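Here's the structure we're looking at; comments come further down.
Every protein chain of the complex appears in place save one, which is left out.
Chain IDs A and B follow the sequence of writing; residue 1 opens each chain.
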């Protein structure tokens, strides 16, 4: 089919088909970087309590569901949820490291799914220090030229007190938020460590 | 050489050569995502004791070597090895976070190498809680349209008791498995922390 190998003339139609295929693949490569950047950016904003910046990363109808606290629907509600979290400042650590992506992209549909994990270090000086770790099963959507979070769903594997470690049990899931009720109930019931929990996978095989 | 800049006619042969080069690069970009997804998926399966899912990620003649426990050759033997590990369930944590890839791909050969690291959190309720960290030097192979693990080699940098930390020493390497002898001896002798160990690099420069 190529000019080098073909005995017959390569047609313009053939050239265009190869270009079409390449343009699709080039778009997927761009999408991958954009989605990886997007989720990483979310983590950096959460670390520092930059809630408006974090909310801006959600699609207009994007959803957020963390632990057993129900689902918040739409960027405005995600913003409200985030703003009722504690403020970052002296004495606090809210580190949410965003790690280990498995990303599948349907570039033509402008949608994608990603499994990630976060290793969390949470602290309030002289009050509380905790390790935590959660799996995310997220969805993404292309809005115009930007990728945005269509749904962020964090399933907590464990929280533990720094002074105790995970071998002495775990901190139970927070079941409600102080001031803002969710729009929908949580997707499924579970308990974190010491109970076993396996976040559903968006893929059967890689 | 391009239509815009060239004084002379661009030939079909030239167009095809550019397409050939681009198709190779597009394939490498796809390979990168596939390999990153593959190794990340391995980690998620190990976390939760999904041993059959983990074994399925190995090539039919893929090998596994972890710590000082020897080499298991072939997907069936890898599966056997994995199945003799403890079961995931209430009270256990087997987190193996897959981090920091350095990946080099020979796309035309269908082979690749990757250096990764895993940060491990292992726990059995009321019995044992450990931090650990290892370097992987892995190889990958394309089988049909799928990338698979050709060899996974984990070199342990340290294991320590959560209650002790790494500054009071480390847990010695486990030298054998309970019920299943390896097919080959380990690649090289070493001890983990507090002994120094540097996993060999698959690259001289990046």
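Please note the rule applied: a contact is a pair of C-beta atoms (placed from the backbone, for glycine too) under 8 Å apart; a residue touches a chain by one contact, two chains touch by 3 or more.
All values derive from a computational prediction rather than experimental measurement.
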Candidate in contact with the missing chain, chosen from A:121, A:180 or A:198: A:121
Contact with the hidden chain (one of A:17, A:61, A:76 or A:106): A:17
Where the unshown chain meets chain A, residue by residue: 11-17, 19-20, 22-23, 26, 29-30, 33-34, 36-38, 40-41, 43-44, 47-48, 50, 56-57, 88-93, 95, 97-99, 119, 121, 123-129, 162-163
Against the chain that's been left off, what residues of chain B make contact? List them. 2-4, 9-10, 15, 18-19, 22, 25-26, 28-29, 32, 99-104, 115, 117, 119, 133, 135, 157-158, 165-169, 193-196, 198, 201, 203, 205-206
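As a working rule, only the chains that are shown with their structure count from here on.
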How many Å are there between the centre of chain A and the centre of chain B, using C-alpha atoms for each centre? 23
